[in-house]
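Notes for the one structure printed next.
What you see is the complex with one protein chain gone and the rest in place.
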Amino acid sequence: MQGQAQQQAYDRGITIFSPDGRLYQVEYAREAVKRGTASIGIRTAEGVILAADKRSRSPLMEPESVEKIHKADEHIGVASAGHVADARQLIDFARRESQVNRLRYGEPIGIETLTKTITDHIQQYTQIGGARPFGVALIIGGIEDGEPRIFETDPSGTPYEWKALSIGANRADIREYLEEQYDEEMSLEDGIALALEALEDASSDDGLEPTGLGVATINAETETYHEHSVEELEEILETHGLLATDEDEESDDE
Amino acid sequence: MQGQAQQQAYDRGITIFSPDGRLYQVEYAREAVKRGTASIGIRTAEGVILAADKRSRSPLMEPESVEKIHKADEHIGVASAGHVADARQLIDFARRESQVNRLRYGEPIGIETLTKTITDHIQQYTQIGGARPFGVALIIGGIEDGEPRIFETDPSGTPYEWKALSIGANRADIREYLEEQYDEEMSLEDGIALALEALEDASSDDGLEPTGLGVATINAETETYHEHSVEELEEILETHGLLATDEDEESDDE
Amino acid sequence: MQGQAQQQAYDRGITIFSPDGRLYQVEYAREAVKRGTASIGIRTAEGVILAADKRSRSPLMEPESVEKIHKADEHIGVASAGHVADARQLIDFARRESQVNRLRYGEPIGIETLTKTITDHIQQYTQIGGARPFGVALIIGGIEDGEPRIFETDPSGTPYEWKALSIGANRADIREYLEEQYDEEMSLEDGIALALEALEDASSDDGLEPTGLGVATINAETETYHEHSVEELEEILETHGLLATDEDEESDDE
Amino acid sequence: MQGQAQQQAYDRGITIFSPDGRLYQVEYAREAVKRGTASIGIRTAEGVILAADKRSRSPLMEPESVEKIHKADEHIGVASAGHVADARQLIDFARRESQVNRLRYGEPIGIETLTKTITDHIQQYTQIGGARPFGVALIIGGIEDGEPRIFETDPSGTPYEWKALSIGANRADIREYLEEQYDEEMSLEDGIALALEALEDASSDDGLEPTGLGVATINAETETYHEHSVEELEEILETHGLLATDEDEESDDE
Amino acid sequence: MQGQAQQQAYDRGITIFSPDGRLYQVEYAREAVKRGTASIGIRTAEGVILAADKRSRSPLMEPESVEKIHKADEHIGVASAGHVADARQLIDFARRESQVNRLRYGEPIGIETLTKTITDHIQQYTQIGGARPFGVALIIGGIEDGEPRIFETDPSGTPYEWKALSIGANRADIREYLEEQYDEEMSLEDGIALALEALEDASSDDGLEPTGLGVATINAETETYHEHSVEELEEILETHGLLATDEDEESDDE
Amino acid sequence: MQGQAQQQAYDRGITIFSPDGRLYQVEYAREAVKRGTASIGIRTAEGVILAADKRSRSPLMEPESVEKIHKADEHIGVASAGHVADARQLIDFARRESQVNRLRYGEPIGIETLTKTITDHIQQYTQIGGARPFGVALIIGGIEDGEPRIFETDPSGTPYEWKALSIGANRADIREYLEEQYDEEMSLEDGIALALEALEDASSDDGLEPTGLGVATINAETETYHEHSVEELEEILETHGLLATDEDEESDDE
Partner (left out) sequence: MQGQAQQQAYDRGITIFSPDGRLYQVEYAREAVKRGTASIGIRTAEGVILAADKRSRSPLMEPESVEKIHKADEHIGVASAGHVADARQLIDFARRESQVNRLRYGEPIGIETLTKTITDHIQQYTQIGGARPFGVALIIGGIEDGEPRIFETDPSGTPYEWKALSIGANRADIREYLEEQYDEEMSLEDGIALALEALEDASSDDGLEPTGLGVATINAETETYHEHSVEELEEILETHGLLATDEDEESDDE
């Protein structure tokens, strides 16, 4: 009781510290991230894989409209978890920054540069009053100087680089799975399989439906973003024995 | 009691997160949507149907002035549910954006583009202080590159694409009815009938009165918005056995 | 007790939603409207009638200065109920908009156009912080393309079109009387009589005093606003047996 | 107790409505008016009379510096009651508006026009945040097109026209006296006498001291503001038997 | 208890009214004035006298630096009581206004004009949010058109003209002394003596020390401000039997 | 208890008065000054002495970086006590003002002029909202027209001139020591000794370490600021028998 009352005293203000030096609003924004379905990023020698659980609420909803994987530039993809409308703001910001870089310097923006421009933007919403923090985490993956790279942004505005990571629901379980199974030298295809296996492992369902998934890759050679179609996903799921058996109602999706 | 007191601590601020990562003001705005009468959107191969329950409070009120179905552009209609004055703001915003697109690019705005411009606008009201969120949901339907499309916007600023959906009162019941009866290949006329049946099914009354309804279609071939007159509605209701039998006082409406 | 405490938690903020999706400040502004004396609007084939109860507090007060009926443009009148100073702001706004329309387009502003410009203005005061909503409702009546039309604005900024309506005190009683007695085909003179009868019916006094009334008409043919003099009103009241018998102190008012 | 606690919840905010539709800050500003000494305005066929109780706190204070009656323009006087410093702001505003009118249109400003410009200014302080309402009421009297007119402004920003009125302390008593004694056809001199009798009647003292009074007239013929000297007042008081008998300490005032 | 809790509810806000129409912040600022040592102003036919109790806290403090009497212009002096730093702001304001008047009109500013410019400035800090009222009262004395005049400003921004007055500590006692002893026809020297006697009368000490006093005069003939030296003061005190007998430690002050 | 609760009600606001006319935030800022180590200023016929206790927290900290004595201009030094970062803001402000004076008028700024410019700046932070007061006091010493002068600024923005004073910790003890020992005619060297003796007297330690001290003088003849080196201080301390005997670890400091 005592602790709770004390906590309430601090979390009303947007940008102030608690006595133990924490920013509650930022921590609550992290809870908003956990409420979102999982997204995964994996880096292999051949490129970057982004995968996301994007099950829709109703068979009448177009699965494409559940936005979890976004193309930010030719060579950069972004996966998100958390508050969808907030994610859109940051994706738009990322796209503008990417275009500005091409216009100003005549070359694609670096993955690390883009990430840090975004995290600096996010940090402002945790220090300056008059707005709340962004309730979303991003995985920013792409090719920089021929090298695949993956970064994470969180609501505090801290950037981290990963070999493989997950954000959103079941983060701990999926990370443990990735830590056990990850091999830096695997192929892009094996990376996709690992991402899907990790999602399936953390899911309470048996198998995955292609319409409830989003998968994109950025190939290190071509440096090009590719979003997988439902057909491609179905084939991959089948190949790896991950296809849900009771999937019947949504298979004829265009 | 405990839980209620805790909740009160968070919902006073417009733009802050609760400890479990939710934005109460956005959730309360969703309640404002539920307080509004139902609107329905249905996509068929032949076009888009928008339908709304717009019963007026008094026989002296002009039913036309109950605004639920709006023409946003030649090829786009919008149905709303929730706070009427808020809806007007977003409709005006949509109309301006549509006109700007025609002026700037010489072509009609895309349905998805328009939707996302609106949801980005809505999101700002959930993150920046000094204003409350919009207490309204919209169904934005129209023809894009010859294809009928329907999108939903909610108070958080999240866009979703649907084959068929409802917003406002009785949302769950009407969605269930639509999930059971929806057929993507049906004709525009059958789509209107389905929408009206869904409204009637969720209503406590027996049958529907044409003056208490709003129905508009956007034909995929002509790409033109058409709002149905009371006479047209009466004919359709009669054809499908949905006409209220006790409708007597408002039938002579111009 | 519980409920009251909970309510207090929400109604302090100007622009926030309560957990059940209501805007308390707007609802309290509606109470301010109810505290005002009644105004009535009636539409007939021959034109528009605006009538208002404008009894003054003292025989020394000039009844003309109790502002309830206002001329907004040659062809538009406005009746108000609620906070007088707020009404003046909206009337001024209406007059400016009307003049701007004449200057810009060389023609009188439409009744619906004017109404919606006003309601959009009102809505801003319910969503953006730093100000309270307007505590007033308006009846905006006039002639548009030869047709008499009457609209209502309320503190939420919602526009509605009516055949006949009342705002302010005794709204429910007067509306019921109007619903029973209203006939769309009656003459302008009969419309005035109906409005006065409705006011008298809802009043606790026996009969009406001409100095305590405001009546204006906008004739569909001449499209001209006319405010009735005390003498004209006295004659009408006498003709319809509505003249207060104990009216003695204020009859010689200039 | 209950009621009081509830009231406190609403009156802290400057510009918000209470659940019963009242603006407490405006009502408290009216209390500030009642705390001020009385001012009276009377309209006769011959002109306008403004009179005020301006007793000073100490014989060492210059009675002229107790500001209750102000000249706003050649043809306009203003009497105030309430917060003195606030009154000065509105008087300055009135003088500027009067001068602007002369410069812009080459003619004296109308009494009604000036009043409504002032009340619109006052209303802003009751709706927009960041300031409190004006704690003062004004009687604005003058000659317009040869006709004497008197208006009242209150803290809500509502304008009313009167034949005779009082503001400030003992308002109810003085109004009752005026209602009984007022005669529209009386001379300017009789009007002064009536105002002074009304002040004396409401006062607990026996008789009035000329140095504790302010009286100004605006003559309908000359359209000129005239502030009465102590000597003039003494003579009038004597003539009407209103002179205080114990007046000895301040009679040699310059 | 009840009363106190109620009071707390209102005095937190800077610019709002209490239910009985008072502005607590202004009243508390008046308390800040009372916490300051006394200042006195006296008007005689020969000119204006300003006097102040300016005892310093320590013999090491330079008595000249205790600012109570200020020269605002050649012909105007100002005595203050209350918050010293606030006084400095208003004195600077007064000096600027005086210089502006000389530059703009080529003549010295009037005492009344200057006072009202200052009180209008003070009033703003009692109505507009974002700042607190000034915690200081001023006595503004000088020669206008050959006539000595003295005005008072208080934290509400109200101007009053006096023959003689005091502000700050012991105000009531000193005023009573002045009311008894004041004679409009006395000489400037007698006015100084009266001011010092009044200070000594209200003081708990026996006699006055010249270093603990500030005295300035503005002569009606020369229209020039003169601040008295410690030596001049010592002589005057001795002449009038007001010199403290135990004054030994500070007499060698330069 | 009662008193404490009442106090809490007022000290939350930055710029408001308490019922007894005090500004709590300014008083709390004075507490911040008391939390700082002591600084002393002494004026002699030969010039100004500034001295400060600047013991560092660790032998690894550079004693020079403990900022207590600052050169503001060639002829002006400033000693501070209280919040270090706030002091830096005011020192920077003082330096800018000094340079501006040289540029604008071609001469060194006066000590009194500089002090009052600073106190006016400080006062703004006690009246205008949106910032807290400065938590620092300053001793501003220098030569003006050949005369040594010393001023104090406090968090309220009040300027005082002194012959000798101390600010910060042990203020009362040190002032008492200075009052007893101060002699206006002593030499600059004796003034330094007096300052160090006063610091030693108030300290709980036996003797002083030169690295824990800051001493600067401004010579009345040369009008030049001189900051004493550790070696100079060691010699002075030894001469006056004030050198700490156990000083061993920091003596070889460069």
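Which chain is which? They are A, B, C, D, E and F, in the order written, and residues in each are numbered from 1.
We adopt the following convention: a residue touches a chain if its C-beta (ideal position, glycine included) is under 8 Å from a C-beta of that chain, and two chains touch if they have at least 3 such contacts.
All values derive from a computational prediction rather than experimental measurement.
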Problem set entry | Identified contact with the non-displayed chain, of F:22, F:68, F:83 or F:116 | F:83
For this session: Name, in rising order, the residues on chain F that touch the hidden chain in the full complex.
Result: 4, 7-8, 11-12, 14, 24-25, 28-35, 58-62, 64-67, 83-86, 88-89, 92, 125, 129-135
Exercise. So that we can see where the missing chain sits, which residues of chain A does it touch?
Worked result: 6, 9-10, 12-13, 15-23, 116, 119-120, 122-123, 126-130, 151, 156-165, 175, 178-179, 182
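Convention: only the chains that are shown with their structure count from here on.
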Exercise. Imagine chain E is simply missing while all the others stay put: what groups of chains do you get?
Worked result: A, B, C, D | F
Exercise. Over half shared or under half: which fits the residue numbers at the contact of copies chain E and chain F, same or different?
Worked result: different
Exercise. Where the CA atoms of chain A average out and where those of chain D average out, how many Å apart are those spots?
Worked result: 70
Problem set entry | Overlap residues in chain C, where contacts from two or more other chains coincide | 12, 129-130
Exercise. Connecting every touching chain pair, does the picture come out as line, ring, star, complete or other?
Worked result: line
